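One protein chain is absent from this view; the other protein chains keep their places.
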Amino acid sequence: MSPTSMEKARLVWRKTVNVIMLSLTGLAALGVVSILFMILGYLIYNGGHSLNWNFFTKLPTPVGETGGGMANAIVGSLKLLLLAAVFGLPVGLLTGVYLAEFGGKTFSFVVRYTNDLLNGVPSIVIGIFAYSLVVLPVKHFSALAGGVALAMMVIPVTVRSTEEFLKAVPNNMREAAMALGASRWKTIATVILPAASGGILTGMLLALARVAGETAPLLFTAFSNRYWSQGWLQPIASLPVMIYTYAIAPYDDWHRQAWAAGLVLLTLVLLSNLGARFILARTKSV
Amino acid sequence: MIKRILLGVSLLLALGVIALAQGTVLLNGAGATFPGPIYTKWFDVYHQAHPNVQINYQAIGSGGGIRQLLAGTVDFGASDGPMSDEQLAQAKFKVLHFPTVLGAVVPSYNVPGVTGELNFTQYALAGIYLGTITKWNDPVIAKANPGVNLPANDIVVVHRSDGSGTSYIWTDFLSKVSTDWASKVGKNTAVNWPVGLGGKGNEGVTGLVKQTPNSIGYIELVYAAQNGITFGKVQNAAGQYVKADLASVTAAASGASKDIPDDFRVSITNAPGAQSYPIASFTWLLIPAQIQDAAKRDAIKGFLKWMLTDGQGYNEGLTYAKLPKAVIDKELKAISLIQ
Partner (left out) sequence: MSATATTFGHEAPHEAGPRAFVKRFRRGDEVAHLITLVFAASILLITSLLVWELWRESHLSRAKFGWMFFLTRVWDPVFDNYGAAPFIYGTLVTSAVALLIAVPLGLASAIFLSELAPRKISDIISFLIDLLAAVPSVIYGLLGIFVVVPLMRNQIGPALKATLGFLPIFSGPNYGVGFLTAGIVLAIMVVPYIISVSREVLLTVPGDQRDAALALGATRWEATWKAVVPWARTGIMGSVFLALARALGETMAVTMVIGNAPNIVASLFSPGDTIASTIASQFTEATGDLYLSALIELGLVLFLMTFILNGLARLLIVATERGRGKQS
């Protein structure tokens, strides 16, 4: 039976739609990627020449004086991220393990729902909460308080990704281990976690990358510091807060430093993302 | 592997805990953003001269400064507006106000075809921000600017979106010159603006004004001067159109300093005097009257003394006006109140 002209026309229409829609998807992906390049380009253009040796080694100077840098903010951000990791990652990891391996039906549902709620709390509210929890009782700002606030933002993402990647481990691995006589927790610790480790690590690094750029939770907890911060109980500078402070100041020199700080922050996140992907790829190929 | 991670983490934590006290006095202060640049300059210069004193100031806003001071999380506060009687009553301890510099708020605008300075009467500014004066060629504005070709376009009003001392000064002025404003809107760091768009911070307002034709917005003098922004003259209580600059701002303070109360809480907007700029204000450091820690107390007293003498020399370089001599003398005496 030869196709009627209407069938032929309809085929042409379907083929046209096909081409159009597929091109649109390609354009969409291209559009999103080009936005990223535009952002990077903007940062490099505006902040690139403020990136010199001073930037990475000196303390901030008052306006009008050149030669200042953000050394204390870079170190401060790293210290805060360390605290966020120490407080937040274990909680996220073990909760994810519970939800994937041990959890009962209703309790797990409640934990998951609450976790999603915590994920959606605006960062400023977390900051206010950490302020009332850690700053007010002792009456001073501290790196510790900042770390606690950031940890609370790291936890929900870590819980979610840990659970997902643990669940993705095929069941026959579990059964095989237990067939060999391993107890539940040993199975988890020596078989399942290592198998999911690449993905779990990726999730953790992505969680840390996101809080690395958060400003609002730090404003009332870590405060900021124009000097080096000693120990963990003093106010501490951080890149996002410096960006925020400098960007809204009247001085061009500070504006340029703000862009430069943004570039440094983004580069740090880029590198940690690369690191995460590299680790994931390596463990997968094993 | 896990053992190694745990070792590494505990090492880092141990390193972090080593706090080097060694005679360094660290003071934390928080508050107004307006004097932020001059304060950081002062604290830096003072630190160079007294290496064992570190004064860490963060400009989180006047209200924030007051709250943190009352909560006891900082050693001193800073505010563009004096603490109210209720706030002082709420405080568990006595708070002293020390004026540090003078600042001013200016009206900047973007009117197509207008390149020079416009004159604004007090009534005009109040009307524009109340929304009763809606066009640039309104007779009120035109009368004050003879010969200027004002377009018949709608005025786009810009104000601050965030709470700020700058807004406090601006609304304080409008409350004094317009009973309508005082009854309908009032003065505060954030108010219920009858009309207009909000911009975040001075740069937000400036950005909006620059980009939006037919707009008007208020910004700090320092900001306008540093960024070469055209702003208008404002009519003062004596009827003169005065452009804000260091001289006219100090004149406003001098005019008001005769009546300055002992606690230095005074508003100098709409000050008397032919040369006075009407939208000017002190900004204050808020110091507790009783400081237990002797090292901190001496550091603060030392700094205040320096600030009132040598410190004032740095003001004009950063476009802040100096305090008049009468006020400085009075403050030097008040330092002894800190115990």
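By written order: A and B. Residues from 1 in each chain.
Keep this in mind: a contact is a pair of C-beta atoms (placed from the backbone, for glycine too) under 8 Å apart; a residue touches a chain by one contact, two chains touch by 3 or more.
In this text, all values refer to a predicted model and were calculated from it rather than measured experimentally.
Participant: For the full complex, which residue in A:Gly146, A:Gly198 or A:Gly262 touches the chain that was left out?
Facilitator: The missing chain is touched by A:Gly262.
Participant: Kindly state which of the options A:Ile44, A:Leu78 or A:Val91 is in contact with the chain not pictured.
Facilitator: A:Val91
Participant: Decide which residue listed in B:Gly29, B:Gly196 or B:Pro324 touches the omitted chain of the complex.
Facilitator: B:Gly196
Participant: Of A:Ser5, A:Thr25 or A:Thr66, which sits in contact with the chain we cannot see?
Facilitator: Going through A:Ser5, A:Thr25 or A:Thr66 one by one, A:Thr25 is the residue touching the chain not shown.
Participant: Across the whole complex, list the residues on subunit B that are touched by the chain not included here.
Facilitator: Considering the whole complex, subunit B reaches the absent chain at 60-64, 66-67, 87, 154, 156, 161-164, 185-193, 196-200, 204, 207-208, 211-212.
Participant: By the contact definition given up top, give the residues of subunit A that touch the hidden chain.
Facilitator: 14-15, 17-18, 21-22, 24-29, 31-33, 35-36, 38-39, 42-43, 90-91, 94-95, 97-99, 101-103, 107-108, 110-111, 113-126, 128-129, 132-133, 152, 155-156, 159, 171-172, 175-176, 178-179, 181, 183-186, 188, 206, 209-210, 212-216, 219-220, 240, 243-244, 247, 258, 262, 265-266, 269-270, 273, 277
Heads up, the rule we're going with is that only the chains that are shown with their structure count from here on.
Participant: State, to the nearest whole Å, the distance from the C-alpha centre of subunit A to the C-alpha centre of subunit B.
Facilitator: 36
Participant: Under the definition above, what is the set of subunit B residues touching subunit A in their complex?
Facilitator: Residues of subunit B touching subunit A: 9, 12-13, 16-20, 26, 28, 30, 33, 36-37, 40-41, 43-44, 54, 56-60, 71-74, 200-204, 220, 222-223, 226-227, 317-318.
Participant: What residues on subunit A touch subunit B, complex-wise?
Facilitator: 61-64, 79, 82, 86, 135-136, 139-141, 219-220, 223-227, 230-235, 245, 247-252
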